[in-house]
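Left out: one protein chain. Kept in place: all the others.
Let's turn to chain A:
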């Protein structure tokens, strides 16, 4: 089975010292990369080297360190741009995380709503519609929901089928001529579904709406090319793709970034300032107020290098084989019910399940005693939980460094759960 993987998992594991960690007397089996991935030594080394050798604030210093720091930061931007197929590094805005990236978009609409001279594509109000899906992480639901509440626009969503797929047949009905923006999840964090994008982007174009993706769970796991996807914006975060916490990315088409009012204002995002007025810098600086996460950008660039070296097509192939094994093995466990697609097609290596009426908290606790780290709870996707009539799930998620043996241990430990609560 492991032969199907295009990755040398053992060699990869050697780059992740934390995977040698013991929990009690058990070796860690880290099956929670959908929450945050582990970081290879290459990322830690790059950040340490930068901090020890070149640390300075960016942009304005003329000293050597300042120049090196600026070069490192802008180099990271170029690397990220190339990684996602962006036409220009200037289309990459560094943020704190995906949540901030999506808020940056939502607030472009909200701020434009207050400014009669703003680009009409961002002028939103009563009668206008915003479309998301029922399988969003709260990060791609609440910013739009609140935008709708504040501006009088209407929030609509594409539902989920029993099989855990988007109800694509309803797309034409949900996305109407009144729609200003569609923002939907590329890979669902609870269900593991990889959503098809073309029907939604086609319909958004047809009605003249902007369309974007929450790519938090896709950029780390599969080849993402923004030009091929034909979307207007995507949001993702560093810490789920081997990088550090504290840095996220918003990519948006240059022409859109120019048209958007800024989100956060302050230092570094200006052209001229008087006591009465400010003119803003061009993107991406316009959206990067204050000192940005510089060392984190360096770490993210190292993470991108690491993934590039593996090849994202290989990462995807590894995970396809991995999720097939996960589903096969988990389906053998009595009383286990998978929430989400049960076939390894159009899904990532993230599998949520319920188990025999045992609360996920209890499942997670007993798995922890076996050294197995999974996520339990609603995974910041309460509406998805509600759709499937559950309060919470247990979620196991695989990445480049996970082995089949770890899934075998998970399945065995579920037997232990049954022993305690049976």
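Just so we're on the same page, a contact is a pair of C-beta atoms (placed from the backbone, for glycine too) under 8 Å apart; a residue touches a chain by one contact, two chains touch by 3 or more; residues count from 1.
Quick note on the criterion: contacts and distances are computed from a predicted model.
J.: Pick from "Nitrogen fixation NifU-like protein", "ABC transporter ATP-binding protein", "Cytochrome c peroxidase" or "Putative MnhB-related membrane protein" the UniProt protein name of the chain that isn't shown here.
T.: Listed in its UniProt record, the absent chain's protein name reads "Nitrogen fixation NifU-like protein".
J.: Which of these, A:378, A:404 or A:418, touches the one chain of the complex that we don't see?
T.: That would be A:378, which touches the missing chain.
J.: If the missing chain were put back, which residues of chain A would it touch?
T.: Its contact residues with the unshown chain are 23-24, 358-362, 365-366, 368-369, 376-378, 382, 385, 391-392, 420-421.
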